[in-house]
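Notes to accompany the following structure.
Excluded from the complex is one protein chain; the other protein chains are retained at their positions.
Chains here go by letter, A and B, matching the order in which they are written, and residues are numbered from 1 within each.
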Amino acid sequence: MQATSSQVRKAVITVVVLSVLGVLLVAAVGLYRSQQTPPQPLPFNHQVHVQKVGLSCLYCHSNANKGQSAGMPTTQRCIACHQQIEPTTEGERILRQYAENEESIPWVPVAIMPDFVYFSHQVHVNANISCEQCHGEVGQSTIAPSLTKKQNMGWCLACHQNQPQERVARLTSCEACHK
Amino acid sequence: MAEMDPQHTKWVMVIDLDRCNGCGACVTACAMENNVAFTGEEENAYGRGMHWLRIVRYWVGEWPNVQVRFMPMLCQQCSNAPCEPVCPVFATMHSEAQELNIQVYNRCIGTRYCANNCPYIARTFNWFDYEWPEPLNFHLNPDVTVRRRGIMEKCTFCIQRIRAAEEEARMEGRPVRDGEVQPACAQACPTEAIVFGNWQDPNSKVRELAESQRGFRFLEELGTEPKVIYLSSQKHEF
Partner (left out) sequence: MSQEQRLTRRDVLKLAGLGGAVAAVLSGCGPTAKYVRRQPYYDMPEYARPGASVYFATTCRECPAGCGLVVRTVEGRAIKIEGNPNHPVNKGATCARGQAALETLYNPDRAKGPTRQGKPITWDEAITALADLLQNTPPESMAFLLGLAPDHLAELVYEITQALGAPPPLRVGALAFMEARNTLAGAAERVFGTKALPTFDIADADLVLSFGANFMETWLSPVYYGKAYGAMRRGRPGRRGILVHFEPRMSMTAANADLWLPIKPGTEGLVAQALGYLVAEAMGREPGEGLFQVDPAQIAQQAEVSLEKLEKVARYIANEAEKVVAIPGGVALGQSNGFAIAQAVLSLNALFQELGKETGVFFTPPVNGEAPLAPATLADIQDLIGRMQAGKVKVLFVHGVNPVYEFPPSWGFAEALKKVGTVVSFASFVDETAAQAHLHLPDHTFLESWGYQRVQVGADRETLSAFQPVVVPVFDTKATADVLLAAVQQVGGALAEAVPYKNEVEFIQKKVAALRERTDGIYAHPHPQVFWNLFLQHGGWWTEQSQKELARGSVLNVQVGEADFDQGDLYLVVFPHPILAEGASANNPWLQETPDPTTTVMWNTWVEVHPETAARLGLQNDDVVEIASPYGAIQAVVYVYPGIRPDTLAVPMGQGHTALGRWARGRGANPLALLGPEANGASDPAFARVRVRVRRLGTRRQLARKENVVGVYGDGRYEPVEAKAESGMKE
């Protein structure tokens, strides 16, 4: 038996619609997951450290004014204070574990530059750009945040173009950021 | 000293062909610095080697008076570059600030028009994803993007080293010193044939060398205005 042309058309349309929906679904799930905070090795609370204890960002991310990478705190940096503090929370207990095993904490960075981008914290921090300008109010979050600011090239350029006239050419040249 | 224009730097390279002995240290140094992939025998036989820098060998004369000339060949960083206007996606760009031809990898879609238009055959194309089997990937330079399949690449004058030197100078509040920026090839070169510097600096070594009567630019009659200046070798005739 031969299928009529309308049956064929219907089947084709169904397949096309389903596959488009499928692609959209996969994309939506991917997009959703990429916006979630990644699981961290221990539930670190920025708010407590910044607002209650009053630590500056540079205390833990100590390389931000000295080099490209801001750096994640070493186990020693954490335990220097925490060995004086009775562990009460889950996070503190996990931290003790890492310290006792002399292991580094496998922090999952949330603000990652793509491989083809060159970015130096040092240059930006020394140009008096505050951490919050790019990273948002991390100090108010209670869990390791995902990026609160959308960091794409247009967002970088918006600032780079808005600089003293004699520096714009350098700051907007491709090789200033692309490596 | 004349005031240098802080907006622009003009990086030039001088290659003294009378010093160059063709040893190939620059070729390997370039590859190790810039994460250039190795492609193996078969790919190289097809002409798909990824060397950003190669040493061209010319035979001159007939037996028994045959002679050899070596000429390191790399992207000439043309001021008037034939590769730039043909790129449909602006991946091959001219940097006004550094006066370099730059390749923006994430824009490149692999049309290969730029390579087709390059008279120096200085561009190489990633026909495949080339691997560094672990732990060979440990030595990859974190300052240089690892390119993937379908992307065009070429010599950058070691832009990552230029950037690092400029940043350091800026933090110390001084201009970049002559000789402070050394691309990997110049640094490795045993005969000191390769010299790199800023043309804007009137006291630079490159300015001094470029004044030599032996100086020439390769295929400059094409109007490409290369920024690599060769000094010809003048063999003694017996």
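Keep this in mind: a contact is a pair of C-beta atoms (placed from the backbone, for glycine too) under 8 Å apart; a residue touches a chain by one contact, two chains touch by 3 or more.
All figures in this text were calculated on a predicted structure; none of them were measured in a lab.
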Task = Write down which of B:V86, B:V146 or B:A165 is the residue touching the left-out chain.
result = B:V146
Query = Who touches the missing chain here, B:M13, B:L100, B:I162 or B:A184?
reply = B:A184
Message = Please output the residues of chain A touching the missing chain, sorted low to high.
response = 63, 66-76, 102-107, 112-116
Note = Across the whole complex, the chain not displayed is touched by chain B residues 16, 18-19, 21-25, 27-29, 31-33, 38-42, 44-49, 51, 54-57, 59, 62-64, 66-68, 70, 106, 112, 115-116, 118, 121-125, 127, 129, 131-142, 146-148, 184, 187-193, 234-238
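Going forward, only the chains that are shown with their structure count from here on.
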Chain A-chain B separation of Cα centroids, rounded to whole Å = 35
Inquiry  = Which stretch or stretches of chain B touch chain A in the complex?
reply    = 6-8, 93, 95-98, 100, 102, 104-106, 143-146, 156, 159-160, 163, 167, 170-171
Note = As the complex stands, chain A meets chain B at residues 114-116, 118, 120, 122-123, 126, 166-167, 169-170, 173-176, 178-179
